[in-house]
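As you look at this complex, bear in mind that one protein chain is not there, while each of the others sits in place.
Right after this comes subunit A.
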Amino acid sequence: MKIAMPVSEKSIDSYINNTFGRANYFLIYDTESESSVFIDNTAAASQGGAGISAAQILVDQNIDSLITPRCGKNSAEVFENSNIKLYRSIAGAIKENIELLKEGKLNELTEIHAGFHGVGRNNNRGRGRR
């Protein structure tokens, strides 16, 4: 099983990033080979739609699951269409989250927010932004 996580540093001893679409890197961990690969999140600098683009990167990596503290509705739609399962991370290290997922102790992420960057609906944007 391939598990992905948003991370800010390229280190397995590091922590999960607190956002998804604009994390610096993604860690892709393979539970069979116990190997980890870090890939750049080229979507991080997007003006808009970063979540969609970031989700596309992970879909193209054929991941099975994503561990993340939160996920916007657009990225969630991409994952849903790719049958990728979302798990809510617990505050803490990458390794800890991987172990918990292996033991079946992480909860699925069910609360999807409307997006942060003015591209989703119903997110109470201010007037006159675009």
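FYI, a residue touches a chain if its C-beta (ideal position, glycine included) is under 8 Å from a C-beta of that chain, and two chains touch if they have at least 3 such contacts; residues count from 1.
Just so it is clear, contacts and distances are computed from a predicted model.
Since a chain is absent, check the UniProt entry for it and pick the matching name: "ATPase", "Branched-chain amino acid ABC transporter permease", "Heterodisulfide reductase subunit D-like protein" or "FdrA family protein".
Per the UniProt record, the undisplayed chain of the complex is "ATPase".
Looking at A:A23, A:A55, A:C71 or A:I112, which residue reaches the missing chain?
A:A55
In the complete assembly, which of A:A4, A:V78, A:I98 or A:I112 touches the absent chain?
Checking the options A:A4, A:V78, A:I98 or A:I112, the one contacting the hidden chain is A:V78.
Which subunit A residues touch the hidden chain?
On the subunit A side, contact with the omitted chain comes from 43, 46-50, 52-53, 55-56, 59, 74, 77-78, 81-82, 118-122, 127-130.
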